[in-house]
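Below you'll find the structure, written out as structure tokens, and then a few comments.
Note that this complex is displayed minus one protein chain, with the remaining chains in position.
== subunit A ==
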Amino acid sequence: MSVALRQRLARRAVLLAGVLLCGGFAPGWAYETDVVAVVSQQAGVVTLVDAVAASVLAAINVPRVPAAIAADPAGRRLYVTHPDLGLVSRIDVAGRRVEASFSVGKEPFGITVIEGGRTLLVSDWSDDALIRVNAATGRETGRVAVGKSPAGLVVDESAGRAYVADRESDQVSVVDIATLRRVATVATGRAPFALALSPDGRELYVANVQSNELSIIDTATDREAARIRIGLMPYGVAVTGDGARVAVTSQQSGKVAVLDRASRQVVAGMKVGEYPEGALITASGRLVVASWADDSLCIAELRASPPACDAQVMVPAGPRMMAPLAP
């Protein structure tokens, strides 16, 4: 064994011991950093935030009025929609810059990355369509009509399905990704906006902004299985890695509700900043909430009882949506 290798292994052992000692939050030690990309709509900036250290790693200027964001699986590229400009921007994460912007549809809004980073799916707010785009060239390769004002978008690639929240049609469209055909529509509450899937793909959670509820959709039957009262203007949804808990932001109540999947009951609530919108749960189990009017993120340990913002990170004006970045 070379000296260099021995030193490297020793360093790794020390690092591992240190991480194990301060552990306690499962799944634990593998995650030394949880990087989250945050879109600040007013400022036109994407901020990379380390959710473990609660610190800003980088601020990347993007074209104006950015909305939704998605990362490729390797964490090398971020894609940001600009509905007002009809653009999607591609960010080179290592280079901390926008490397390309391309025209997509009329008002591209929701976005997700599929096929290992090769393809994007984009919802078009004013063209009422889900558009498939080549991630390298920015060229449209197909589209399917969905309901009115499609917003949030999630995919279950193992099932070959995409789910789109058709905000002004009060429904979710289910699209077969391979054929780009709509295979079902599921009625929800009023103005569905944000979506999240359980890790097993069996339940889809839908935040109904205007009717103040969370719809739970059974994806085996494509029917709404339950509708749960949350708070005023639910705008963001996130699911824990084990699928046991669902966090929902209530923008006008300034709160997060935590739902237990098994009992379908709200089991905890916490006050966060003013106008909380986007929510996500990082690989290490931290809840990150973007407070649009406070220009800050609240970072909370969901398992704590009661949960509370343990750390606050200031970001440029108007944070709304976020995406986790692979390490």
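Please note the rule applied: a residue touches a chain if its C-beta (ideal position, glycine included) is under 8 Å from a C-beta of that chain, and two chains touch if they have at least 3 such contacts; residues count from 1.
Basically, contacts and distances are computed from a predicted model.
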item: Candidate names "Signal transduction histidine kinase LytS", "Quaternary amine transport ATP-binding protein", "Sulfate/thiosulfate transporter subunit" or "SRPBCC family protein"; UniProt protein name, chain not shown; value: "SRPBCC family protein"
item: Among A:Y79, A:F102 or A:W125, residue touching the chain not depicted; value: A:W125
item: Selected from A:V183, A:L232 or A:V267 as touching the chain missing from the view; value: A:L232
item: Contact with the hidden chain (one of A:Y79, A:F109 or A:Y163); value: A:F109
item: Among A:V52, A:V65 or A:A244, residue touching the chain not depicted; value: A:V65
item: Touch residues of subunit A, complete complex, unshown partner; value: 41, 65, 67, 83-86, 106-107, 109, 125-126, 149, 151, 167-168, 191, 232-233, 251-253, 274-275, 292-293
